[in-house]
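The structure appears below as structure tokens.
One chain of protein is taken out of this complex; the other chains stay put.
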Amino acid sequence: MAEVIEVKNLKKYFPVQKSVIEVLLSKKIEYIRAVDDVSFKMEKGEVLSLVGESGCGKTTTGRILVGLEEPTDGKIVFKGKDVTKLSKEEFRKIRKHLQMIFQDPYASLNPKMKIGEHLEDPLLIHNIAENREAKELALQMLERVGLVPAEQFYNRLPYQLSGGQRQRVAIARAMILKPEFVVADEPVSMIDVSLRASILDLLMSFKAEYSLSMLFITHDLSVARLVGDRIAVMYLGKIVEIGETRKVIHHPKHPYTAALLSAVPSFLKREINIEIIGDVANPREPPSGCRYHPRCPFAKEICSKEEPKLEGKGHLVACHFPLDLDL
Amino acid sequence: MEVKNLATTVFKIPDVEGRWMVVSGLAMVCVVLIMAVFAPLIAPYDPTKSSGDVLSSPSAKHLMGTDNLGRDIFSRIIYGSRIVLMVVFSASFLSMSIGVPLGLISGYFGGKLDRAISMLMDSMYAFPSLILAIAIAAMLGPSVINAVVAISVVYVPTYFRMIRGQTLSLKSRLFVEAAKAIGAKDMRIMGRYILPNVVTTAVVVFSLSVADAILTEAGLSFLGFIVTAPTPDWGFELSAGRPYLPAGYWWMITFPGLMVMLLSLGFALIGEGLSEIYAPRRER
Partner (left out) sequence: MMLLDVKNLKTYFYSKRGVLRAVDNVSIGVDRREFISIVGESGCGKSTLAYSIIRLVDTPGKIVDGKIVFDGRDLVKLSEEEMRRLRGKEIGMVFQDPMTSLDPLEKIGDQIVETIIEHERVDKKEAWEKASILLEKVGLPGDRVNYYPHQLSGGQRQRVMIALAVSLNPKLLIADEPTTALDVIVQEKIMDLLEDMKKEDRAIILITHDFALAADRSDKIAVMYAGWLIEFGKANKLANEPLHPYSEGLIGSVPDVWEDRDIKPMLGFLPDLIDPPKGCRFKPRCPKAMDVCDKEPPTFSVDGRVVKCWLYGENNG
């Protein structure tokens, strides 16, 4: 299959906000390494679930991929072209292929703009259609995402819609450009439980129709399993494990993945109890060696000294002592 | 009951707190607007010509008395409202059309441009409005157009500061981010995504700055920077009547003063009321 996007050694460092006193003493600038040397590839039509706790850098990774954030270092190759080297104007042209769906449907729509205009705007911006044609396409799209009667929804303002309906608008806005790669950032975490499945269904139907590649960011491993062909697990800015969904869930190699799995509430009780110690480290001062070692029940001396590489065939793990589990 | 229905149906004012302020403010402003529009029909006498005894006190014949040249003060006030409204409205529109775009650009782009514009605006804002207006008017010379320019310059920083502040907070909002993600250019983001969200603020600032501008206009007029005799203007009336006050001719300055207060209060009420209505829940 064709490779759509390749991320190579992606890094994003944010300077730390300093207090007035620190500035006056002109202390050295500190950085939070939100994304630290992340690499992966995605194929056409593939969904990669990116899983991790809040602050692990999963959202930042997604934002960089669609150009909402500039990487500190690293390459993003989209269909053979390094997009990090493009000028602002050149990037704007390929942007219609790279779209994003945001977490909060209450904040991602312009409160003063009609629903229909939200869908027309991408068409107008990229000179795909104008006036009546744009309106026609917008109406078709509204129907496609289940907001019927489309004419009525076209003229509504965001506040007149429920959260689930707004997220449908946000999905429609991203999909109306027929993108090739979409970042979906926790698209259902703010939606009512009974409506989540229908939103996921909608996303997956677009994926099938456009043979989309999708980076699906989530903190919920059950959703990650449902949508992802593969799963990548992030911890403090690094991918610690990546592989096919079934392998990662039923044969986790990284102790962190296993700890996450044992914490997920489930209807089917599994007898796994992989411990995790204490709290997440301060990202300003990540631990030496393996960043997970202070919380890892299996850590040995080498773990605090040497950083493990992400290695393996197909199912990659960054751990000196990978687990061998069958769950 | 009548007023309440009018307010909801015609002016689309939500039925919430702050509404009575808007309604009563609108009523005051409407009185003056009607006066200005129908001046020839309402005014009993020619405002520039003597129509009775000199300095006669208020009576049935001269509702507000006559001035030192025997002109009917009531008629002069009615015609005077035309100058006041014209100067104040044109000045406020001018400052809005400069202040709002400046605030948008400065807030949206940030950086050195923002710092330069902000510095300029802050230094203007530091002057008391009347003093700044006098300085500019004195530089340009007395005329209606120069007065409009002088007053408009004074209120540009007010718009700028409010709009810049709002733009700053709006540009970090998710829907602006979403607009960037679909590839919208900066001009489009400012025009379609940010501007519509600052309109309410601009309207509130407009009402409040008009209220203030009325006082500034009266001040400039008092000092003779706007009209020359015999054209009627409220501030001008005040200065004309001032020498006669110690002698007990109170009506020459009382009525123009009351009118300045009424109009200014009207706009201030509209502004305060609107900000109360829209401020707490701008979106939902």
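By letter and in written order, the chains are A and B; residue numbering begins at 1 in each of them.
The rule is simple: a residue touches a chain if its C-beta (ideal position, glycine included) is under 8 Å from a C-beta of that chain, and two chains touch if they have at least 3 such contacts.
All values derive from a computational prediction rather than experimental measurement.
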{"item": "Chains still shown that are in contact with the chain withheld from the display", "value": "A"}
{"item": "Options A:V77, A:I94, A:A129 or A:L226, residue touching the unrepresented chain", "value": "A:L226"}
{"item": "Contacting the left-out chain in the complete assembly, out of A:R196, A:H293 or A:H320", "value": "A:R196"}
{"item": "Residue in contact with the excluded chain [from A:E22, A:E53 or A:E244]", "value": "A:E53"}
{"item": "Contact footprint on chain A, counting only the chain that is left out", "value": "53-54, 162, 164-165, 192-198, 200-201, 219-223, 225-226, 249, 259-270, 276, 279-280, 327"}
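Keep this in mind: only the chains that are shown with their structure count from here on.
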{"item": "Separation of mean Cα positions, chain B and chain A [Å, integer]", "value": "51"}
{"item": "Chain B-facing residues of chain A, complex", "value": "66-68, 92, 95-96, 99-100, 102, 104, 107-113, 121-122, 125-126, 159, 170, 173-174, 177"}
{"item": "Touch list for chain B against partner chain A, complex", "value": "173-175, 177-185, 188, 192-193, 196-197, 199, 282-284"}
